[in-house]
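Before I ask anything, let me first share the structure, which is written out below as structure tokens.
All protein chains but one are shown in place.
Letters A and B name the chains as they come in the text, with residue numbers starting at 1 for each one.
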Amino acid sequence: MFGKVIGKRLLFSAFILIAVSLLVFGATLLLPGDAARAILGQQATPERIAALNEQLGLDQPAWQRYFTWLGGLFVGDFGTSSATGGSVGALLGDRIGASFILMGLAALISVPLGIGLGVYQALHRGKRRDQAMTGLSLVLAAMPEFVIGIGLIAIFATSVFQILPAVTLAPPGEPVWNRPEQLILPTLTLILVVTPYIVRMMRATMIEVLDSGFVEMARLKGVPEKRVIMRHAVPHALGPVAQVVAIQLAWLAGGVVVVEFLFRYPGLGQALIDAVTYRDVQVVQAISMLVAAVYVVVNLAADVVGILTNPKLRSAA
Amino acid sequence: MSPKTQTVRHDDANEPNEKIVLRVSDLRVLTNAGDEILHGVDFALARGEILGLVGESGSGKTTAGLACMGHFREGLKFGSGSVSIWPRGDATHLEVGDLDEVALRDLRGSRIAYIPQDPALSLNPAMRVGEQIREVLDIHGFGSSEKERADRVAEVLVDVGLPGDKTYQKRWPHQLSGGQQQRIGIAMAFAMYPDVLILDEPTTGLDVSTQSVVLDTIRQMTVANNVAGLYITHDLAVIKDISDRVAVMLRGDLVEEGPVSAVLERPQHEYTKMLMAAVPDLAGRKTIGDGAAEAKAVAEADEKTHILVSAGEKPGDSKSDRSDADGAAASAVDSDVSAVEGKGKSASENAPLLEVKDVELAYGKAQILDGINLTLEPGECTMLLGESGSGKTTLSQCVAGLNDDYKGSVKLRGTELARSTRKRTNEQRVGIQYVFQSPFSSLNPRRSIGQSLTVPLEMSGQGTAASRKATVEEALDSVRLGRTFYHRRPGDLSGGERQRAAIARALVNAPSVMVCDEITSALDVSVQASIVALLRTLREERQLAMLFVTHNIALSRHIADNLAVLNKGKIVDYGLTAQVLENPSHEYTRALIADVPKF
Partner (left out) sequence: MSTDANSLDDLKSAATDAAEVPKESATTYVPFYKRVLAQKQGKIGLIITVVVVALALCGPLLLPWATGNTATEFVTKPFSPYGLFGSDNLGRDVLSRFLAGGVTLIVYGVLATALGMIVGAIIGMLAAYVGGTFDAVIMRLNDVILAIPQLVFALLAITVLGPQGWVLVTVIGLTHAPRIARVARSATLGVITEDYIKAAEMYAMPRWKVLIRELLPNITGPLSVEAGLRLTYSIGYIASLSFLGLGLQPPAADWGLMINENRIALSIQPWGVLLPVVAIALLTIGTNLLADSFARATASTSVEA
């Protein structure tokens, strides 16, 4: 029955990806009438335009292009970049790893940190430290990531201290983890952006759970406070919080764009900005699909957590 | 809170006594802001005895009960006074207020156990039920071996009438019924052989039949384990059933205390007298809610369903299980006569005012309603009695046109009505009015009472703005709210006031049939009595026919001429109220009557 529920979610995930691919592909149909001219500019010769049209497959009907593109995605062929003329897959290859390191590090630190701080705040609710932390998380949650990033750069790299690199120093081709110090500020920026949401959600959920009848009952049974929290309260809060964590992690995929641009970090985000600037549609499409895939995967994971922490769902269906 | 109340002190109860296990004296509890919630409460619990703690909502009874365990809910704190406990085997007593966290924890669940109000919310949904009982034993170090503890879990489960086997222990709370969940709660409380038991309305929300089973279990377990119990409830009937002594609370004061028979039969305090007068009795010997508004009504000749013995006037007679049968018989003769007369009158008309014929409703395989037939004549009141899940609300919503999934017909003065209220004619819509169960939900909190009450007139397109306002004000007067409520918002009103406003909304269009769906079940008993009295008056003033839907059989003689008993979507008994109560033809009705705590 567990498998059945998961199977359902998998099917739904597949539906989402297909729908997103239609959306992403459909968007390119909105390109102004003469896409090739828009890309190459007014001075382009007719030959070059014709060549580009053929290269983009614009001489074929839309549905045919869609299926060619979609089929390519399945075998890892993301098409050809119209800006560089090279394969999109090769262009993104190294960058995927670099971006995932950044996101992975941020997620690994901010999820436990957020859950821990949220529980701590819930247990001290109403006290001064709770109010101070609530205020701080409100302030952090409000600011766009580049504002936080610049603040960190000003503090740690330029104006106050000069202890960390303000931008990525690795020359192209060198793996980013060869110089760990250049990962610190981008990761810290992402952590500061993501953690407040997890803290707030965890705090709210924990407070709700702590007020529930079964927690009061556990206390009235004489259960030690530590066990009340770890055994009775926290597991109930994890289910709903997993959903928020998933949304935040998926959102990281968007936030990472700005952070990479700010720190000149050689990841997908940097590639996306370049592609947008050069109107390199194929690259934008490919990255959008990758991001949607990340969303689907983390949501599946959240569903699993939700099912595991709720026996009602586990035994249902 | 205008009238000052005084806590009574019972010196006899406070005398040193071998059997006393827990004594509360001069207990005061404050809010964090410093307002006093309990104004010095005294009571004592003796082994093998249950003390009933009665009070309406907001009286502080749960706060007092939890204070016995040294527990205060968010926003409350200990004021002054003492809670002393004499645990079994200990020579000295413990002061609950002086204990530290660890000592308090040792006490809870082992010496003092708690049975909560709502088992569905008090059991951890992510823990197997056996494990939850086992947890108590593990924490308090029951016995000396794993096996001993495992055996105790099985044993206590059997004690409360559940299977003790491993597969049952492996169930999740959501796989049990409400009654079973509550018995798990009871098993958890008794697992450590406690000295004191705090029961916080443990049967509220359970059906009458489940309630009586759970009460039986509690009674047996208390006696068998020689435990001192504190039974907190708002339900005087349950108190009579289960407790030996009773203490009455009013706004943080304990106003009266004594043996059950003495307090309930010869109440001394004004408030207790008022409460007693408000509790509906199955035998219908008194007129509940006989307030100022009622004075005129009770004198009317055709109000014979009530035998007028005002409460407190003839003490001693009013309740004792044995005299019940006689009383019921006596009242039955009278009500019989009046009801038969009523039938005679209405027979002269051709079509009945409201006729429900062969109404059926099924969702998939679940048959909610099955061949329902009912008729209602002008000025007549029929009580539709059923437990939760019987389909009574569904049926009343079919009549009102709020549920259009039914088969069969609902006729008003012989004309068949469309299923959905939107498709009914204006006149038909006006003819049947429906009053919702919860006054906390039936009025839009963002609009004034006047705005809400004008809607029916506006939608039926009657009159001008000025004449509508006049009609609404009249309706407010007739439900004894007064026209000053016109500009109020529901948030400013009490539950009883809101329900009056909701009734007024049903009256503005001058309907001929009013459907009242459990309209008193969300209200305190004294408020219920006043609403019942209001309905009686309205019937008289307006010749209003009424379908009164309820789960409370004790109200039947107080309001209804006819009684229809609904069980699992079928009407199993239908006839004059007295006849059905005297000679129930169906097993289910007999069981229902037997399960009502006698009063």
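Definition applied: contacts are C-beta pairs under 8 Å (C-beta built on N, C-alpha and C of every residue); 3 or more make two chains touch, one makes a residue touch a chain.
Everything quoted here is computed from the prediction, not taken from an experiment.
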{"item": "For the chain not depicted, the shown chains it touches", "value": "A, B"}
{"item": "Residue of A:P112, A:P144 or A:P175 in touch with the missing chain, whole complex considered", "value": "A:P144"}
{"item": "Omitted-chain contact residue, chosen from B:V248, B:L412, B:L443 or B:I593", "value": "B:L443"}
{"item": "Residue among B:G48, B:G495 or B:G575 that touches the chain left out of view", "value": "B:G495"}
{"item": "Interface with the unshown chain - residue positions in chain A", "value": "15-17, 19-20, 23-24, 27-28, 30-31, 135, 138-139, 141-147, 150-151, 153-154, 158-159, 166, 211-213, 216, 250-251, 253-255, 257-258, 261-262, 272-273, 275-277, 279-281, 284, 287-288, 291-292, 295-296"}
{"item": "Sites on chain B contacted by the missing partner chain, in the whole complex", "value": "1, 56-58, 62, 73, 116-118, 121-122, 251, 274, 277-278, 289-293, 400-402, 421-422, 424, 429, 434, 436-438, 440-447, 452, 455-456, 459-460, 480-482, 484, 488-489, 491-497, 500, 505, 523-524, 526-527, 529-530, 533"}
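Convention: only the chains that are shown with their structure count from here on.
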{"item": "Residue ranges of chain B touching chain A (in the complex, touch as defined)", "value": "66, 69, 71, 73-74, 101, 105-110, 113-114, 116-118, 121-127, 135-136, 139-140, 172, 174-175, 188"}
{"item": "Of all residues in chain A, those that touch chain B in their complex", "value": "211-214, 216-225, 227, 231-232, 235-236, 309-312, 315"}
